[in-house]
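Here is the structure we will look at, set down as C-alpha cells.
What you see is the complex with one protein chain gone and the rest in place.
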Amino acid sequence: MSIFAGVDTGSVATKAVILSDGQILAHSIIPTVVSSEKSGLRALEQALAQAGLKRDDLVYILATGYGRISASYAQGTLTEIGCHAKGVHFVNPEVHTVIDMGGQDCKVIKIGEWGEVDDFVMNDKCAAGTGRFFEVLAKAFDVTLDDLGPMSLNAEKRVTISSTCTVFAESEVISLMARGEVPENIINGIHFSLARRTTGLVNRIGLAKKVAMAGGVAKNPGMRALLQELLEAELTPLTIDPQLAGALGAALFAKERASARERKAALAAH
Amino acid sequence: MLKDVTMEVRDGLFYFPKELKGPFLERGGLTFWDGREVSAEEIWQFINEEAPQLFPYFFTSDLSATYRLPYHTELLSSLKSYYLTLTRRQRTEAMKREGWALALVNGGPPMDLYYGARAIPMRPGPMADLIMNYAAEKKKLQDHAAILEGFYDDGASRTAADVCRLMRTHSGIRRRVVPVDILAPYTAMRCSDMSYLVEWQRADRPDLPKTLVDFPWDHDPAKPYTGKFVAQNLRDAVKRIDQLTGRQTTDEDLKRAIRWMNRVRKAGRKLLELWWSAPQAPTCSKLVFDWGHNAHDALCDPVAMAQVFEETYEELRERVEHGIKSVEVSEHAARFWVCGSCVAPSCFAVDARGGALLARDDRWSSMLMDVDEEGDPYENITRSLQSSPYEQIAEKRALWVVEESRKARANGILFAYHWGCNYQGAISRVMCDVAKDAGVPSMNLEQDDLGRATSPEQSMNRVSAFVEMLGGVPPQA
Partner (left out) sequence: MSTLKTLETVREAVRLRPEEVAQARKRGEKVVGYFCLYTPEEIIDALGLIPLRICRGGNEQWMEVGGQYTSTKNCAYIREMVGMFIDSKDKDPLLANSDIIALTTADLEMGRVAEVIHYYCKIDPAVLGVPRSLEDPSGRDYFRGAVKDFAADLERRSGRKLEPRRLQESVELYRAIRRCLLELYEFQAAERPPISWREVFEVTEAGFYLDRRRYLDLLRKLLEEVRVQAPLAKRDERARVLLCGSIIAPGDTRLLDIIEEMGGRVVADDLCTSRRFYQELEVKEPTLEGIAEGYMDRLPSAHLVCLRPFDEDRRFVNMVNLARNYRAEGMIYHTLRFCDAFSFKTQPIRRFVREKLGSFPFLNIHTEYSSSDVEAVRTRVESFLNIMTSASEERQELAEATRR
C-alpha cells in the first residue's frame, strides 16, 4: 500500500494530509510558526503519529502554500491554487468555483472538468479579506477567531465599513466602538464588506452552478451566510474540513507525481 | 558556436571564463555614431576587469538578485550589449563633452527625434540604472538595493505616496545625481505620472528646460488637426534642445537618426521573430527582454546597437538551426506574452518557475513603429507615433496583443502593471478580459517590487500558479 502526504504551509496555519488508497488516513492543522520548514515538519509528524506511521513510510511528499519554497522534506512543490482545485474536485466533483480565503491571499478558482485550474483571480496584495485580517479583528474585539462568525450572525443592523486595509481596521473598530456601536453590528459590517469584495472577485471569472469555500475562513458561518446572500447562491458544504482542501490536493498530486516517477523509472530500465 | 558556458565565480562575483576570450576577440569590436571605434580586446578587458569592480550588483553571483548577468553565457554578442549598458555613464559623459544633451524621455514613442537633435534619450528605467552607476558605484549588492530604495523613498515623499515606483527615479534628477540637461518626454497617453513629475521638477530644478511632446488622445488620431499638433510639438521639442546645444538640427540630421533607428528596430524584430520560431527557448528570458529595451532606446548609440543586433542575429540563427535550448528555461515552459506598464516579473525568477517571457507589448509596439525615411521627418515621426499599437484604445490594443502573441506561440498573457500606475492599471482588467474572450488565458499582476534585490514571493506565487494552470513545469534543477 503506497502512502502519500500533502503539506500546505500557509501564512497563518499549516496543514498536513496523509493519503492512501484514496482515503485520508490522518491529518493535522497547526499554527504556522516563524520557520515555515519547521511548521511543515511538525504538521507532518503530527499527522504521521496519528496514523501510526513514520516518514520513511511515505512514497512522496508534496508541499504547497507559501512555505513550500523552504520545504526541503518534500520531493515536489506546487502552488496552493492548483492544490485547492484538486482537493475540492476530489471530494466534491460537482463544484466548479472555489473561493479560498487563506491567511494572506483570497483567491477564486474556476475548476475544469478534470479538476484542473481553468482560471483564477486573486485579491489585491494586502491582507484585507484574508485570514490574517480576521485575526487582527478578533484581537481588536478581544474575542477568539471562532467567535467572529456567530457574532456577525447576531447583529441587529449592519454598520457600513470599508476596511480596505487591515492596518486601519483596528483603528476603525476603535472609533466605531467609541461612538457606541455594538460589536456584533461592527463585525457584521466588516464581514459584509469582505463578502462584497470577494463577490467582486467571483464576478471576474464567473460563478459556476456549484460553488464552495475552502481555507480557514470557510469555517466562519457569518462569512458563509453573507457570501450566499451576495452571490445569490448556496455554498456547497465540502465533505472534508475546508481548511484541508489544499493539503489534500497536494497529497493527490504527490500520488500522481509518484506514479509518473515510477513510469519514468520503468521506461529507463527497459 | 558557443556552448552554454557557466560563469566563473570569485568573491561573490561573476566573471566570464577565459575560454570565451578567444572566440570573442575573433568577432571584432564596435563602431560608434561619431566614427570612434572600440576593439574587442578593450571590450573584453572592460567587461571582465573594470566592470565587475565598478558594478558589483550587476556581476553578483547571488542567483536571487534581479539585476544581474545570467548564469550561462548563451551568446557572445551579449557581452557587447552588457558593454553598451555598463558604459552608458561614461559614454554619456563623453557625448556631453562633445555637445550632446542628456534628455529625460519616456518609453514607447520613437527615439529618432532625440538622436537626430543630438540629445541622448534617457528613459526612467535606464535612469534607475544611471542612478546606480553614479550612486552605487563599487557598492555591494545589499547596499545597492538600499541606495535605490532611498531614491524611491525620496521620490515618493517629495511628491505623493501614490507615485508610480518607476517614476520615483525622478529623485535622481531632483538630487542632481544624474546630469540631465533637459526634460523632454513624449506624454499624454503614455503616462500622466511623467507629465506631473516634469511639472513638479519646477520646484527643485527650475534651472532645467522642460518641454512635453504632447500626443493627445481622443480616440481618433487620424483627425487632421491632431497630426499637425503632434508635428508642431516635435518641432518645439527640437527647438528647445537646439537652444541647449547651440546648434541647429536639420532635416538631414533627423533623417540620419531615422535610418539608423529603423535599422535597429528591424534587427530587433528579426531577433524576436527568430526566437519565437524556435520550438524550444533558444536563450533565457533575460536576453529576450534586453533586446526589447535595447531596440527601443538603442543604448545611447543606434549605430553600435545595430551592429550588436545584427551580430546577435547570426549567433542566434546558429543556435536555432542546431535546436539548442537554453538550460535556464524549462523544456515544458509556459510561454508568456507580457503586457502593461514598463514592468515585468524578474526574468530569472520566471525562468526558474517554469515560464518563459516572449516579449512585452510596449517594446514590441515600438519595434513596429518604423519611420518613413523620405519627406518631412517631423510628419513622418508623427505618423509613426499615431500608428503605435500600444497607444490604441484598450480593446483594440488587446486584440492586437492576442494576434501578436499567437505569432509568438504564447500560452498566456501576463498583464503586469506597476503599483501606482493609473494609466495601465485602469485598463488591466479590460485587457485581460478581451484576451480571455479571444480564448487566450490571461492574468493581471500588480507589481510593487521594482528595485528590490529579490523577487517577492506574493507576486511570484501568482506567476507560479499561472505557469501551472498553463501546464508549465519548472526546469529540472
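So that you can tell them apart, the chains are marked A and B in the order they are listed, and the count of residues begins at 1 in each.
The definition used in the following text is that a contact is a pair of C-beta atoms (placed from the backbone, for glycine too) under 8 Å apart; a residue touches a chain by one contact, two chains touch by 3 or more.
Predicted, not measured: the structure shown is a model, and the values here were computed from it.
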| item | value |
| --- | --- |
| Options A:Asp8, A:Asp105, A:Glu172 or A:Asp241, residue touching the unrepresented chain | A:Glu172 |
| Residue touching the undisplayed chain, where the options are B:Thr31, B:Ser64, B:Thr226 or B:Thr245 | B:Thr226 |
| Candidate in contact with the missing chain, chosen from B:Thr187, B:Ser346, B:Ser365 or B:Asn380 | B:Thr187 |
| Per the touch definition above, residue among B:Glu37, B:Glu50 or B:Asp162 touching the missing chain | B:Asp162 |
| Residue among A:Arg158, A:Arg197, A:Lys219 or A:Arg261 that touches the chain left out of view | A:Arg197 |
| Contact residue for the chain not shown (choose from B:Leu13, B:Val178 or B:Leu212) | B:Leu212 |
| Sites on subunit B contacted by the missing partner chain, in the whole complex | 158-163, 187-189, 192-193, 195-200, 202-203, 206, 210-212, 214, 216-219, 223-226, 228-229, 232-233, 236, 393-395, 417, 419-423, 425-430, 433-434, 446 |
| Residue ranges of subunit A at the interface with the undisplayed chain | 124, 160-165, 168-169, 171-172, 175, 196-197, 200-201, 203-204 |
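Criterion: only the chains that are shown with their structure count from here on.
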| item | value |
| --- | --- |
| Sites on subunit A touched by subunit B in the complex | 66, 69, 78-82, 104-105, 116-122, 124-125, 204 |
| Partner subunit A, residues of subunit B touching it in the complex | 429, 436, 441, 443, 446, 448, 457-459, 461-462, 464-465, 468-469 |
